[in-house]
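A protein chain is absent from this complex, but the other protein chains hold their places.
Note that the chains are named A and B in the order they appear, and that numbering of residues resets to 1 at the start of each chain.
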Amino acid sequence: MSASSQKPWPLLGNHVLAKTLMLLVLLVTLLPLWFAFKTALMHPSVLFEQASDLWLTQPTTMNFKRVLGGLSAEESRALGGSGAELNILRALGNSLMFTAIIVVLQLSSAAMSAYAFARLQFPGKQWLFAAFVASMMVPGVVTFIPNFVLIRDLGLLNSMAGMVAPFCLMQGFSVFFLRQFFLSLPREMEEAALLEGASYFTIFWRIIIPLSGTALATTALLIGINSWNEFFWPYLVAPEASQQVLPVALQTFKAQTPQGQPDWTGLMAATCVAVVPVIMLLLLLGKQVVESLQHTGGK
Amino acid sequence: MSKWMVLCLLCLSALPSIAVELKYALWDANQLPAYQHCAKDFQAQHPDIQIKFQQLGWGDYWTAISTGVIAGTAPDVLTNHLAKYPELMKNGALLDLGFYLRRDRFDVGIYEPGLFENWSHKGEQYGLPKDWDTIGLIVNMRMAKAAGVTREDLWGMRWNPQDGGSFEQVVRKLSQDKDGQRGHEPGFKKHRVRVYGYQNPGPGGMMGQTEWSHFALSTGWTLQSAPWAVTLNYADARLADTLSYLASLADKGYSARFELTRSLGAGALFMAQRVAMIPEGSWMVNYFAHNARFEHAWVPLPIGPSGLRATLFNGLADSIWSGTKHPEQAWAWVKYLGSAACQKTVATYGVVNPAVRGLAQESRAVLMAKGVDSSAFLEMADTRLSRLAPPPIVPRAAEINEIVGNAIEAVLIGKLSAAEALRRADKKVNELLR
Partner (left out) sequence: MHPKNTQSAGALLKSERWYAALFLLPALLGFVLFHAWPMLKAMQMSFYEWNLLQAPKLIYFDNYSRLLSDERFWNGMKLSALYVLLNIPVQIGLGLFVAVAMDRVTRSLWVKTVVVMPYLLSNVLVAMMWLWLLDPFLGWVNEMITLLGFERQAFFGAEAQALATVAGVNIWRHVGLVSLLFLAGLQNIPKTLYQAASLEGAGEWQLFRHITLPLLRPVMVFVLVTSVTGSFQIFDTIAVTTKGGPLDSTNVIVHAIVQSAFSFYQMGYASAMAVVLTLCMFAYTLLQMKIMRASESDLA
């Protein structure tokens, strides 16, 4: 298959094969989303007969109304829902807030400390940096238990502050990643600025930060994805409905079942609403997201 | 001195009365409207108390209660379960109601027998009964008719662990393969089944409330000799025979393999009309009335080798969290929840059988008016016809649940023999309880 190929890199020399593979990949990626969407548009009463049809016959927006709070508990119970309260918009708001706070605070604090590690001299630097890096290896579950006790003692359970606390100041990876990047920057400008009497803060703010756009964006994206994903910690410290972030709200809603079976149509409608911000992000900043993510492995 | 006292009283009465907010937790969304109704009536009588509801699904509910107790943010009053309260009580999370009961001369004789006593421990009282439940069978009557099974057949079923008795005859008739052959006919293809006759809902943890307890109890087997007794009798041959029997139904194609039903549960298969008959609790009557869009009926569980039907006789209660800042108000609310007045209101919703004697009939009448016949559950609760046993009341229930649940799961998927799995579980459990 390869003899006639002009392309110098091998495997899947045959374009037809490569194209088929790509189509398959796209299909496998998108099909689950289509089924979530289709299920969300189904009336609960036809779920059992038409669950696995590829198309749907009588779409209804009722499930979306239900999870967006447009129907009363009584009405949704009558339609086959569990009658459980789910305010997906509120959860979405909480999630966005949770993510935004962590991204802003963790990024600032990581950039500052990464700069100190990359450029400044102070006693114990090597040790401290090693400790920061080592903290990446500690499984989250170890610190969850004492952290839970700490947040309880601080009276921060069921609050945004309690949810963001362990993430907003320090995560080893962001410090590590930014330090590596800062080390790769040329020093000439900084040295010239120092000679002119600029403070380290000015250098950090006026030289380092403007030069680090991509690295900062990549770090922000990674922090954002991780926070958006965070499930167990918020579940533990903020189970109350008013504070729930998306993954917690989805799981709570799933567990709201009079018997074993989840309220699938409602759950899938909630899932679809939860996907919207991600799709928006990709539509608006797809290029940047792709490039930022590719950038993480570039080193 | 009296001058000061008058002054003080004046001051107090002049202060605007600030309502005390009580947090009340329950897990069943179906029952929420009934208790909200009670809360409205209660607040009318006690304008100084505001009830705030917190409703979470079963799994999350107990996580939230435990973390709430730990965190000092638990609900003031909580709906409690017999399998769960010993642990909470042992950790000092529950308030002893004995003092209030004596002070207010509360008549505890108003409840159905046994319900109040389940919540007593060494003269202390940790809950006031709110309802009771038993198990029954729900049958797809359209399928029953098509199979030639009558209501009388269903009410008269007998069961034994050897050949399944007339119960199994019915299950066979209800089972049907893709070609329309029925389970009792010679050409029945057990690998190509369209409708299963009966579905065991799952392993059922430590008590098998809707799973195996009723069959096992109908053989004369007893799990716990009395509440708080420190041995549990899992190693009994009668229990092993019962479980072997239930596992064998899947081998014969009359039930779906357990692995396939694990995520959905029997209820969903019944709703999808893939199963003709399942055991369910009385608390589910309302749910099926709303959601099962085909003719269905509730019938009592079969008569066992002991000559009686059998069921767990479980009951929920309301408890007060020991950390509440408003014990007096919490007690006032619990007292109202446990009163005939509130339980009468609850009866009109037909969602549970109230604990106060005689109100279950009212609840039944309400359902009857909606076209739902729930008399099977009253038959199940009739001690002349049915053997009633309380769920086991022991500490460390979470771990026991895990051990026994896993053992029974191993039996259902055919990994271990029932006798072997139960022997091992029995040993572990009784070591824990020692």
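One rule holds in what follows: contacts are C-beta pairs under 8 Å (C-beta built on N, C-alpha and C of every residue); 3 or more make two chains touch, one makes a residue touch a chain.
Computed from a prediction, not measured in an experiment: that's the story for all the values here.
Only one of A:I145, A:L183 or A:I209 touches the absent chain when the whole complex is considered: A:I145.
Contact with the chain not shown here comes from a single listed residue; of B:T150, B:S225, B:S263 or B:T383, that residue is B:S263. The chain omitted from view is touched by exactly one of A:L68, A:M112 or A:M189, namely A:M112. Residues of subunit B that touch the chain left out of the display are 63, 66-67, 69-70, 91-93, 191, 257-264, 268-269, 272, 274, 398-399, 402, 406, 409-410, 413, 415.
If you put the missing chain back, the residues of subunit A touching it would be 2, 5, 7-13, 15, 18-19, 21-22, 25-26, 28-30, 32-33, 35-36, 39, 47-48, 51-52, 54, 105, 108-110, 112-113, 115-116, 120-123, 125, 128, 131-132, 134-147, 149-150, 165-166, 168-170, 175, 191, 194-195, 199-201, 204, 225, 228-229, 231-232, 236, 246-247, 250-251, 254, 264, 267-268, 271, 274-275, 278-279, 281-282, 286-287, 289-290, 293-299.
Rule of thumb we're sticking to: only the chains that are shown with their structure count from here on.
Subunit A and subunit B have Cα centroids lying 40 Å from one another.
Within the complex formed with subunit B, the subunit A residues making contact are 45, 48, 73-74, 77-78, 80, 82-85, 152, 157-158, 236, 239-240, 251-252, 254-261.
The touching residues of subunit B, when paired with subunit A in their complex, are 28-30, 32-33, 54-60, 63-64, 67, 70-73, 201-202, 263-268, 271-273, 280, 284, 287, 290-291, 293.
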